[in-house]
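All protein chains but one are shown at their positions in the complex.
Residue numbering begins at 1 within each chain, and the chains themselves are lettered A, B and C in the order written.
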Amino acid sequence: MALRGVLRLGEVCIRVLDMAAARRHYGDHLGLHEVMTDAEGKVYFKAWDEHDHHSIVLNPSDRAGMDHFAFKVYDDATLTALAPRIEAFGLPVTHIAAGIYPKSGRRLQFVLPSGHTMHLYAEKEQIGNTLGTLNPGTTPDEGVIRGLRINRLDHTLLGGVNIDENARLFQEVFDFDLTERLIETESGMSLALFVSCSTKPHDIAFVLQPVPNRFHHVSFLLESVNDLVHAADMIGKHRIPVEVSPNRHGITRGATIYFFDPSGNRNEVFAGGYVHYPDTPTLTWNTDDLGHAQFAQDNTPRESFLTVLT
Amino acid sequence: MALRGVLRLGEVCIRVLDMAAARRHYGDHLGLHEVMTDAEGKVYFKAWDEHDHHSIVLNPSDRAGMDHFAFKVYDDATLTALAPRIEAFGLPVTHIAAGIYPKSGRRLQFVLPSGHTMHLYAEKEQIGNTLGTLNPGTTPDEGVIRGLRINRLDHTLLGGVNIDENARLFQEVFDFDLTERLIETESGMSLALFVSCSTKPHDIAFVLQPVPNRFHHVSFLLESVNDLVHAADMIGKHRIPVEVSPNRHGITRGATIYFFDPSGNRNEVFAGGYVHYPDTPTLTWNTDDLGHAQFAQDNTPRESFLTVLT
Amino acid sequence: MALRGVLRLGEVCIRVLDMAAARRHYGDHLGLHEVMTDAEGKVYFKAWDEHDHHSIVLNPSDRAGMDHFAFKVYDDATLTALAPRIEAFGLPVTHIAAGIYPKSGRRLQFVLPSGHTMHLYAEKEQIGNTLGTLNPGTTPDEGVIRGLRINRLDHTLLGGVNIDENARLFQEVFDFDLTERLIETESGMSLALFVSCSTKPHDIAFVLQPVPNRFHHVSFLLESVNDLVHAADMIGKHRIPVEVSPNRHGITRGATIYFFDPSGNRNEVFAGGYVHYPDTPTLTWNTDDLGHAQFAQDNTPRESFLTVLT
Partner (left out) sequence: MALRGVLRLGEVCIRVLDMAAARRHYGDHLGLHEVMTDAEGKVYFKAWDEHDHHSIVLNPSDRAGMDHFAFKVYDDATLTALAPRIEAFGLPVTHIAAGIYPKSGRRLQFVLPSGHTMHLYAEKEQIGNTLGTLNPGTTPDEGVIRGLRINRLDHTLLGGVNIDENARLFQEVFDFDLTERLIETESGMSLALFVSCSTKPHDIAFVLQPVPNRFHHVSFLLESVNDLVHAADMIGKHRIPVEVSPNRHGITRGATIYFFDPSGNRNEVFAGGYVHYPDTPTLTWNTDDLGHAQFAQDNTPRESFLTVLT
């Protein structure tokens, strides 16, 4: 009990069209740390304050989008326990042996009702955050925190069909809480659903799309709105295409910037948001207040935000 | 010497269409302190950390815009010295006796080459910032800093014709420095000019418009980008119409939000910007980099920004 | 799984010598919201962004200190499951019926190896955070966030004997993680132990003392170091006795201020700290680096910090 079972989003594998441009974006500009290139040409990155070997994988491809995402679970017994529950929910599970994915223990792989490929794993090699574990201090050496000053991979937003079924899977099988939902006022139809397995306002979210398996964005955690403003300055300096300059989501209360990688995949930097607990009431937003739900500092919905996905 | 002569923008008189709505905006929402209503129905406000009686005057009218703005000068001798210099520049000066403008000493009034009415005054009644002058402490009582947490009136941007002449007046007669200019790349024509009499990156600025005497915005000083984000939250909460949510100007390096009062007059909250001195080189921006000059965090010029004035 | 079982510190009951002074401190100065006085004269407070009815209880007494603290658990079944496990650990459990503690469901009560009285409960009346649950917005009305701008009750630090046994209880019975420990370099003896049931660097901690059942401090969560500086300004304005002005703990990486309530009970405001997960390595500090472990911005241990408790 306490925080156990499914822990966090631990890996997002993103398809990129031009690896040189992508490395410049995720490495030089975002400031993630490149840790490995594998035999297939995939390039692996971690954020400075993560302990695991990597959290972002760039896969060279001829189309943008997301290959898979993966949640880390507490231990191998969790994997063993979850596999039959996922299958009982109706999703066939593929068992992937340890080492197939580099630095990673065995994985469960399955396809969400929304069409996305999800992994669960319990083990990944840890390389630490440069501070060590004995008298670690608080502050890494100059240059470790760089670029957009990203601390961690935070969450992902997936676009697809059957998002109510996605949310039901995460709630019933993975014990996530439904923290917020955006519904169409008249019909009550779910337009977006936000679920959490921690004290964060969301660990993953789903937005309704007419087609399955679309990638809306991957989001990175910043320490404060001060770092968000710094990130905005660096994004502007590097002429990174921006969709939404600094704002705050009504949903999650998190401060945000949306921008695109050179392949057109959407990125977010995110700071703040309320502290969620399982007994926090689920918040409902309807389309009467769509602007405030999306971007609460100017109440202006961005059309691209619901239509541009990879 | 040191900081003497013309000191700062001390007063902006804004025309408003609906005084009840305007008081709610400038008082309840912005958090300025209402200090007086005069016999003509004008309503006077001050920001909390200003010592003078008022800095914003709302004038009930059937059209939006600015009636006049006023700079405070060091002393009466400065007024005496400046009057003939202004006239020598070619601008007739009207002498307004003390008391005609409430709480104010005598004024010089003249019309800028851009068509705007400007005042100079040396005296205004001081009512202080609530902290007193003996062992004042650092922090006013709860409720004194409120709304958007505005510290002071900061600057104004005027739209009009002959802006080069305006800048020449401020430089030659008032000893301001030209801190920055935005020019059309090919022709070199001045599109916007920024001048300072202090260490601020601008105390007033002028933007070229096809017609004289247009009001672009009045700007209020916040302490930090943290307060800017707070201001954005409050602006969004009160559903104030926003033109540009948090961003940073390339010109001045100041962090900014633009929004409108209920009459359509543009307001800005502003934080930061570099420290200017008279020996700081003048910075030039051209239209090749217009987006970054205007809004450096997304490099996106806003068309309304150059066309919507009151 | 996910975040389940024992959720968070939900209540601290503090003894105060002078209720009028205590209400001024916790209400007017800290800005907690007073919600109730009960028949025994206990006064109840909540922080603005908590949903439950109260988190701080002030108990009029002739000596300072803590009466009890309580953790909220996920549901009644958790209580049922934990009772025999606590007894199996060797601690007799008293069952307290619903309603004995106001607004609260049934409780388990037991005494920690360190001598402190702890409660577990699954239900407390919810009164919300003023934002509602339908289109809630992001920002409460002016005046709701006030005083030190405290968001939530965060954690408590208890001083006593047998702290290794305390930590073992929290790890083995309540599934907390040992996030950090401070040991004497030569002997390896535990001087302080920090445990978490969430992604916080600690939900409760224990510091070795020669006598049982001492209260070191209760800590309140602020949103950012900016709010920490604001809190420091307000603490200074109200002449609240300060033990440690703004600093950062090496342990937890949290930014901190320590001060005392009028009865001499220590309070902390806290911001930041790293994101903990169960797979984050336990960090060890030894007395070779005691200053940095305690106060990493000046590396100066405060003697009072380890000797003044209530």
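A few comments on the model shown:
Methods note: contacts are C-beta pairs under 8 Å (C-beta built on N, C-alpha and C of every residue); 3 or more make two chains touch, one makes a residue touch a chain.
Everything quoted here is computed from the prediction, not taken from an experiment.
Between the chain not shown and the residues B:Thr78, B:Ser190 or B:Thr310, the one that touches is B:Thr78.
Only one residue from B:Thr138, B:Ser187 or B:Thr307 touches the chain missing from this view: B:Thr138. When the omitted chain is restored, the residue from C:Pro102, C:Gly236 or C:Pro301 that touches it is C:Gly236. Contact residues of chain A toward the unshown chain are 137-139, 142-143, 146-147, 224, 226, 233-234, 236-237. Residues of chain B in contact with the chain left out of this view: 1-8, 49, 51-52, 72, 74, 78, 126, 128, 133-139, 151-152, 174-177, 196-200, 221, 223-226, 248-250, 253, 272, 274-275, 277-286, 288-289, 292-293, 296. Residues 225-226, 228-229, 232-233, 235-237, 239, 242, 245-248, 255, 292, 295-300 are the ones on chain C that touch the missing chain.
Assume only the chains that are shown with their structure count from here on.
Centre-to-centre separation of chain A and chain C, using mean CA positions: 31 Å. Chain B and chain C have Cα centroids separated by 47 Å. Those residues of chain C in touch with two or more other chains are numbered 137-139, 224, 226.
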